[in-house]
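Heads up: the structure comes next, in structure tokens.
Apart from one protein chain that is not included, each protein chain of the complex appears where it belongs.
Order of writing sets the chain letters: A, B and C. Residues in each chain are counted from 1.
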Amino acid sequence: MIQTAIAGQTHSLTERYATVRALSLALAAPLSDADATVQSMPDASPTKWHLAHTTWFFETFVLRDHVAGYALHDERWPFLFNSYYEAEGRRHARDRRGMVTRPTLNEVRAYRAHVDAALVAALPTLPAAVQDLVALGCHHEEQHQELLVTDILHLFAENPLEPAIWPAPRKVPVAMPGPIGWIEGLSGIVEIGHTGDGFAFDCEGPRHRALLSPHALADRTITNGEWAAFIADGGYREARWWLADGWNWVKTNAITAPLYWEERDGGWTRFGLDGRRAIDPAAPVTHVSFFEADAYASWAGARLPTEAEWEAAAAHHDPAGGNQMDTAGPVEPRPATGPAFFGPAFFGNVWEWTGSAYRPYPGFQAAEGAVGEYNGKFMSGQFILRGGSCATPRGHARASYRNFFYPHQRWQFTGVRLAKDL
Amino acid sequence: MIQTAIAGQTHSLTERYATVRALSLALAAPLSDADATVQSMPDASPTKWHLAHTTWFFETFVLRDHVAGYALHDERWPFLFNSYYEAEGRRHARDRRGMVTRPTLNEVRAYRAHVDAALVAALPTLPAAVQDLVALGCHHEEQHQELLVTDILHLFAENPLEPAIWPAPRKVPVAMPGPIGWIEGLSGIVEIGHTGDGFAFDCEGPRHRALLSPHALADRTITNGEWAAFIADGGYREARWWLADGWNWVKTNAITAPLYWEERDGGWTRFGLDGRRAIDPAAPVTHVSFFEADAYASWAGARLPTEAEWEAAAAHHDPAGGNQMDTAGPVEPRPATGPAFFGPAFFGNVWEWTGSAYRPYPGFQAAEGAVGEYNGKFMSGQFILRGGSCATPRGHARASYRNFFYPHQRWQFTGVRLAKDL
Amino acid sequence: MIQTAIAGQTHSLTERYATVRALSLALAAPLSDADATVQSMPDASPTKWHLAHTTWFFETFVLRDHVAGYALHDERWPFLFNSYYEAEGRRHARDRRGMVTRPTLNEVRAYRAHVDAALVAALPTLPAAVQDLVALGCHHEEQHQELLVTDILHLFAENPLEPAIWPAPRKVPVAMPGPIGWIEGLSGIVEIGHTGDGFAFDCEGPRHRALLSPHALADRTITNGEWAAFIADGGYREARWWLADGWNWVKTNAITAPLYWEERDGGWTRFGLDGRRAIDPAAPVTHVSFFEADAYASWAGARLPTEAEWEAAAAHHDPAGGNQMDTAGPVEPRPATGPAFFGPAFFGNVWEWTGSAYRPYPGFQAAEGAVGEYNGKFMSGQFILRGGSCATPRGHARASYRNFFYPHQRWQFTGVRLAKDL
Partner (left out) sequence: MIQTAIAGQTHSLTERYATVRALSLALAAPLSDADATVQSMPDASPTKWHLAHTTWFFETFVLRDHVAGYALHDERWPFLFNSYYEAEGRRHARDRRGMVTRPTLNEVRAYRAHVDAALVAALPTLPAAVQDLVALGCHHEEQHQELLVTDILHLFAENPLEPAIWPAPRKVPVAMPGPIGWIEGLSGIVEIGHTGDGFAFDCEGPRHRALLSPHALADRTITNGEWAAFIADGGYREARWWLADGWNWVKTNAITAPLYWEERDGGWTRFGLDGRRAIDPAAPVTHVSFFEADAYASWAGARLPTEAEWEAAAAHHDPAGGNQMDTAGPVEPRPATGPAFFGPAFFGNVWEWTGSAYRPYPGFQAAEGAVGEYNGKFMSGQFILRGGSCATPRGHARASYRNFFYPHQRWQFTGVRLAKDL
């Protein structure tokens, strides 16, 4: 799972641990006990569960397994806060997480404090391999931070009162982006996958050669304004743009627009962390499914990038650039504000659906033990997304990062970059 | 809906209003914001919703309709807190009530205070017909108090930690009841239905003649110990005791015992408001469905009473007697403690399933307007229960009271009294 | 199950057996092997299954149990053709009956011939109690004849080509019926239930006293023309006419008219055994559910009769009169053609929904053994219908006959007679 240890960097690991753990609490700060408890759908989890599960990860795989004399904070809680690790035994049904009103949010905060104290105390003495587990836990928690944000947004969207979690940020008016420009990609053999320097999840490797055909990628993602034109042109009403499964999904669920979009007084609005507001036509469209992304690309006479094309293009851009999450607040995709749109835009704003199914790279081997369940067992039925979003903690994303969701899912900050054959 | 006005009794109505409203708050007192927000199944509602809906009833049908100048506490809330009154317009989907984390429990308490102040101020000047609506609202709130108790119990039962809401009361050891005694009922023509004195729901009338065949009723309800014997005899494994719909329900849901029963260390336990504890073999069995009640009766060579038989027998007993709810706390069915078991036992402890489908009495007419939706529209597919339970606010029950649930439902405090033909 | 033996009438029983068995074959005559095999919904059964199941009944309860040396036609078939008799062991899942393409229709005909020969040969020597079982089997087969007709109609309605099973009969133009007249019923104590003379199903007894309130019954059933007026007045669009369960059924299933009705070229048509044709406004409406019947009655300011009211009124009419099934052909409800409308109209044309839930009469005891499963175990959730229909074999109906279906079911020939309190 971790390609290269970062041992010997205890001090910075302690700092990193503290930073990561603090952001989770900051994200939960505006929430009530009830906000943090309710589960809006089986795919989403309560904030309280995210806070506790990430803590359980450290408690289980670091403190319980590697710190002599550590006593579990509560012996009954692992049943509640294990997510899907079969090797860790029975666990609470995923779709019933929202039933657990107790422990309370404050009790979960106390759990976090308890584990934090034990872990920070133990950290300097842990062997390198266990410090790697701590580093893994930090990355794991960052993943859950993004989920926490998107899950709480989904919950608040279910409230007919449409409350805002944070006040809206001041908006800076920006010009509409010009037409899409096309940037020719590399062709022939390229190398993709994690290089071995620094942290990566197991599914990002092994680094390997991939073969690219002549192609070009769009120099930006699709905007809300462009998506409104797709809708106006009957995009959701014509089967010919859609994959068969996608068309069935559209019909069954009466899909007519991205998630959280509603027409009010003749114009499109979206629900966000700052409540319901008019869409910004210049901002990247988000909360679209793979099916929608693919249909849009067909309508536009283009296609989605493969993950290898995307990674080859993004490899030399700064993965910490662009609109990513720095602090707790009402993140959302923002329009580009300058000529550097293309560069940073590979990272941040929206996860970009690729046309690649999530499958193992050549030579992939799942890690042994419970941690080995991390990614490999999800390698069917899902599609790869790349690049990170406005809700990805800055520093979490990499060019080799492989995010994955089912083709109908769209409660993440997901968007569309077009590609075409040359 | 209200057979006889109780006008001119403003002072006592104010007191009654205050008493009723206070009990709701007391029931919610041990609950967190999260406890009060989550919905455990579509049949159940969050505590917060009960607190707000009962308030909406007074706000809508009394203050809005009859108090000049009253301004709604929040114009967006009727959409949230209307239950099923079609005439009152669109409303939030019943099975999504648990999504509403805001308003908070405290904001709902403030809503209650706002409406209470307005209503108490207005009460002395309201005409008799509107005072009747206030009285109706009090009875309505008492119904919701019982639901609040059974709904919160259902929610806590979903928590793998099995938390208690209240500490367990001190148990007084009691002797096991002796064998069931049979008390011959009246036969021939009797009168049942509300007499016209005092309050009643519309479905309790008109008072009318009913014809009883020779029969006897058991002098007490079935105990946990007797139910355990039914289980041990294969009661849940043999189709012949069951109605066809009941057997299908047993198979589909893998039913093997009353709701909240679990075998632990070789003995039966039940989950209650005071957590999980061993069953009391002398106490009345509860949380059984009509299907179970009917199957038990078949197994026992008996049948369930008709509602007319029950009412004729109970008519001269004190409806305010027995184990009913006086204050907020861990109510549950209790064994009889003295020779007066039969008398008070018609009221309190458990709602008793009858074999009568819930249908209108001869001459029944639903009231006009939204309030007319109160009971009549539920007159299909449900069975009548009689007598009140340990969670029924004392004073709420009457001999003519018709409670009704679907034959598979069992999260109320429901039990079984046998009958037989003579 | 059989109240009074008809022993000693061997000769007429043989004739009756032959007559009943012949009608089943005649009903199946126009059907192909495929027509007779397919199952259109779990509630319905294939024609081939009806033909075989009724034969299995005789083979099992008469030949197997009471005729020494009888060998089963095929030992594997009881598993296929038992319907719901738990005591007779495992059986094929009801909703998979349509999967059984073999045995073929002709093989089932051979099964019938085999059993018929054995039974007719044995009949003269059978004791009276077993002859009673034969008589029961004839009544049982008549029930299945009606189901055969309604089930095959349901199947053909699923075919987009809308084929007719039989050619349409010649229609005689008739005058529209005048307004409903009201006929006052008996009030006070009446006796209902089977008298003990002749055959009856177990649920029709015991005969017992019932108490009627002052009331009147309509002198005819509701017509297609009247139903069209209900639709035109928004009957299916206003919640206030509907029971809550009924309104939910309307919304969930997008119900807008009786089953088999469709608007074509601006007028209402219905699908029948003779294909799709315009509705006859003077004929009784049919294929309406209890929910629809109840809603219509509410809209009309009336109610449905109770079963006791109906039986008391019908008791002195000829149960073999009216439009019932004499031969195989395109039966359907027909308008009255003379002044005797009221009399015969209690029987035939359409089963009339009553407002009475299907529950046991006072003193009812299910028979012992497998045959005892006949009716009693269905006594929850269903409503009583009375009178017989155009698809009821003439001679099968009685004043005491209790038919029952769930409130949403409407593929039988079901209609509406109004009642009102006086």
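Annotations
One rule holds in what follows: a residue touches a chain if its C-beta (ideal position, glycine included) is under 8 Å from a C-beta of that chain, and two chains touch if they have at least 3 such contacts.
Note that the structure is a prediction, hence the values are computed from the model and not measured.
With respect to the full assembly, the chain omitted from this view is in touch with A, C.
Residue A:G246 is the one among A:P78, A:G205, A:G246 or A:P319 that touches the chain not shown. When you scan C:G98, C:P177 or C:G322 for touch with the missing chain, the hit is C:G98. Only one residue from A:S12, A:T125, A:S213 or A:T256 touches the chain missing from this view: A:S213. Contact between chain C and the absent chain runs through residues 32-38, 40, 76, 79-80, 92, 96, 98-105, 155-156, 158-161, 163.
Where chain A meets the missing chain, the touching residues are 84, 86-87, 189, 208-211, 213, 215, 239-240, 242-247, 290-291, 294, 303, 355-357, 359-360, 362-363, 377-381, 383, 407, 421.
To be clear about the criterion, only the chains that are shown with their structure count from here on.
Taken as a graph of touching chains, this assembly forms an open line, each chain in contact only with its neighbours along the path. The innermost chain, defined by the distance from its C-alpha mean to the mean of all protein C-alpha atoms, is B.
For the pair chain B and chain C, the distance between C-alpha centroids works out to 38 Å. Here the CA centre of chain A is 59 Å from the CA centre of chain C.
Separating the CA-averaged centres of chain A and chain B is a span of 46 Å. The set of chain A residues that touch two or more partner chains is empty.
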